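One chain of protein is taken out of this complex; the other chains stay put.
Now for subunit A:
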Amino acid sequence: MGDQILHQLLIPILLVLAVIIPLTLTVALYVYWERKVLGWMHVRMGPNQVGPLGLLQAFADVVKLICKEVILPTSANKFLYYLAPMLALIPALAAWAVVPFGARFAVSNANAGLLYLLAMTSLGVYGIILAGWASNSRYALLGAMRSAAQVISYELAMGLCLVCVLVLAGSLNLTDIVMAQSGHKGLLDWFMWPLLPVFVVYFVSGVAETNRAPFDVAEGESEIVAGFHVEYSGAAFALFFLAEYANMILVAFLASILFMGGWLSPFPESVPVLGHASFIWLLAKAFFFAFLFLWFRATFPRYRYDQIMRLGWKVFIPIAIVWVFVAGCMKYYGWVHIGTGG
């Protein structure tokens, strides 16, 4: 009897830890990689003092943040002030529950996986809004307002892009979506070709949804200091940081899973060794998208607020709506024979 309870409780907890611990380590290394890449693009060295090649810099920063005091601003709302960082982090981690890492490896192979992802990513904005309101600071409130409007606008475009994917795949299950992109032609079977405009819209919306440069008006360090988390210090700030980077890695993984065949190989199946589906392919694709985030940050100046709104509502949403119809026609009239075994 004791064994069975242990079995029912322990296995899910171990599965969750098997995703969250590598994810946290990836965030640390991603922060290091971001600082290195930005350094190279600015013709600097980047972090190079702590540990070999500066690899331990992110861990040193974590230790520093945890040791610092969390300061509560005057007449801030204490309960919500401490709740907000957790509300930002929980959906960011919970969304990983349905992400498949291989044909038979996902914490939960849910049938409504795509819907669940939409739900979880739409919850993350609460942490930001509450942080802005609870810290009783004008800069923080301005950042929260900008973020709320921006995230809601781009969520629509993102949702419509996902509709295109599920029309072609005929399933909401992420594993099924990847398997629908398998075929004899390798990378030509991926959804990114028939859905190319939507693919671009999805990734750019993902950048906007995570409040990253060039859409980082919610932080806008040159205008509103640091936006919603200006009053946060120490471990509370670290939680916001962790949530933001976990979301970025999630968008990178989702772009690879939904549009670039997930763990499938870009080479046809007939090619020996390279043609096999493998977790390494998924990692390589996600790494590419994660690198794009950094590349954008080093390249583009920040969008103005009204320009962000115009791009979201007047460009991305119309493109996505039109492509929903196009995807429907592709499926109904059989214009493209993508996936489904070639």
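What to note about this one:
Here is the rule we go by: contacts are C-beta pairs under 8 Å (C-beta built on N, C-alpha and C of every residue); 3 or more make two chains touch, one makes a residue touch a chain; residues count from 1.
Here is the rule we use: contacts and distances are computed from a predicted model.
Note on the omitted subunit: UniProt lists it as "NADH-quinone oxidoreductase subunit J", one of the names in "ABC transporter ATP-binding protein", "RNA polymerase sigma factor, sigma-70 family", "NADH-quinone oxidoreductase subunit J" or "ATP synthase subunit b". Checked against the full complex, the candidates A:L123, A:A226, A:I321 or A:V336 give a single residue touching the omitted chain, namely A:L123.
When you scan A:R44, A:R138 or A:R310 for touch with the missing chain, the hit is A:R310.
Annotation for subunit A: contacts to the undisplayed chain at residues 1, 4-5, 8, 77, 80, 111-112, 115-116, 118-119, 122-123, 125-126, 129-130, 133, 141, 144-145, 148-149, 151-152, 155, 159, 172, 306-307, 310.
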